[in-house]
Structure formats: structure tokens, C-alpha cells
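This part shows subunit A:
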Amino acid sequence: MIDAMSSLLIVSGLAFYLAGSIGLLRLPDLYSRLHALTKADNLGLGLLTAGLALHAQDLFVTLKLVLIWLAVLAASAASAHLIAQHARRREKQS
Partner candidate 1 sequence: MSELLTVSALGLMLSLFLGLLRVVRGPSTGDRMLATQLIGTAGVGLLLLLSLLLKQTALIDVALILALLAAVAAAAFTGQQRETGDD
Partner candidate 2 sequence: MLTAQWLYAMTGCLIVALGLRTALLHAVLLHRLIGVNVMGAGVFLMLIAVAYRGPGVAPDPVPHALVLTGIVVAVSATALVLALARRLTGEQDNG
Partner candidate 3 sequence: MADTLIWLVAIPLAGSIATLLLPRQATALVYVAAVATTAVAGTLLYGVGSQGPVSYEIGGWTAGLGIALRADGLSALLLMMSTLVVLAGSVYASAYFSKAAERARFWPLWLLLWTSLNALLLSGDLFNLYVTLELLGLSAVALASLGGTLAAVQAALRYLLVGLLGSMMFLAGVSLIYAGYGTLDLATLARAVEAGPVAWTALALMTAGLLLKTALFPLHFWLPPAHASAPAPVSAVLSALVVKAAFYLVLRLWLDTFADLVTPAAANLLGILGAGAILWGSWRALRTERLKLLAAYSTVAQLGYLFLFFPVLQALPPGPARDAALGGLVILALTHGFAKAGLFLAIGIIQQRSGHDRIRELDGTAQRLPASTFAIALAGVALIGLPPSGAFLGKWQLLAGSFASGQWLWILVTMAGSLLAAAYMFRVLGHAFGHQPYPQRPVTVAREEWPALILTSLAVAGLGLAGAPIWGLLEGST
């Protein structure tokens, strides 16, 4: 049961990852890429860590997995914000 749950989570995480990277390649401009990517890889890693957490032997490992997810979430939120802000400033200038 746990195995099935975990497999489902991992596979759906993978799907988001792939969707994100294909979006990054195919979408026309920085903005749309930004939006596609931040959603996709955050969700992808979130599902993946959730899937792996089901296998974790102890609480400490689970904690680390959660921390990893949070770190990636925060990094991408902050950088996406700043990249977008920066790009907007450039657009205004030109």
C-alpha cells in the first residue's frame, strides 16, 4: 500500500519535472518560462520528496526532506521574483 502510494507520488512528481523542463524549452519568452518552471519544479520536487518520505526510516530523514523542499521553494520564489522585477525594469527602460 505504502509502496503504491509512494510510486504514484514519485511518478507524478517526475511528470511535473518533465513538463517544467519542456516548458522551459518550448515557451516563447522569459515570463512564461518563469511561471511554468517555478510551478512545475516546486510541485515536482514536492511530490518526489513526499514519495520518498514514505520510505524514510526515521523522523530526522523526513525533516531533512521537508527542509530540502522548503529550500528549493524559497530559492525559486525569491529568484523568480527578482528576475521578473529586473526584466520588467529593463522593459520600462527600453
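The candidates came about this way: all candidates are chains of the complex that A comes from, given by their letters.
A few notes on this one:
Assume a contact is a pair of C-beta atoms (placed from the backbone, for glycine too) under 8 Å apart; a residue touches a chain by one contact, two chains touch by 3 or more; residues count from 1.
What you see is a predicted model, and the numbers here were worked out from it, not measured in a lab.
Among the chains 1, 2 or 3 offered as candidates, the one in contact with subunit A in this complex is candidate 1. Note for the complex: subunit A touches candidate 1 at residues 3, 6-7, 10-11, 13-14, 17-18, 20-22, 24-25, 30, 33-34, 37, 41, 44-45, 48-49, 52, 55, 61, 64-65, 67-68, 71-72, 74-76, 78-80, 82-83, 86-87, 89-90.
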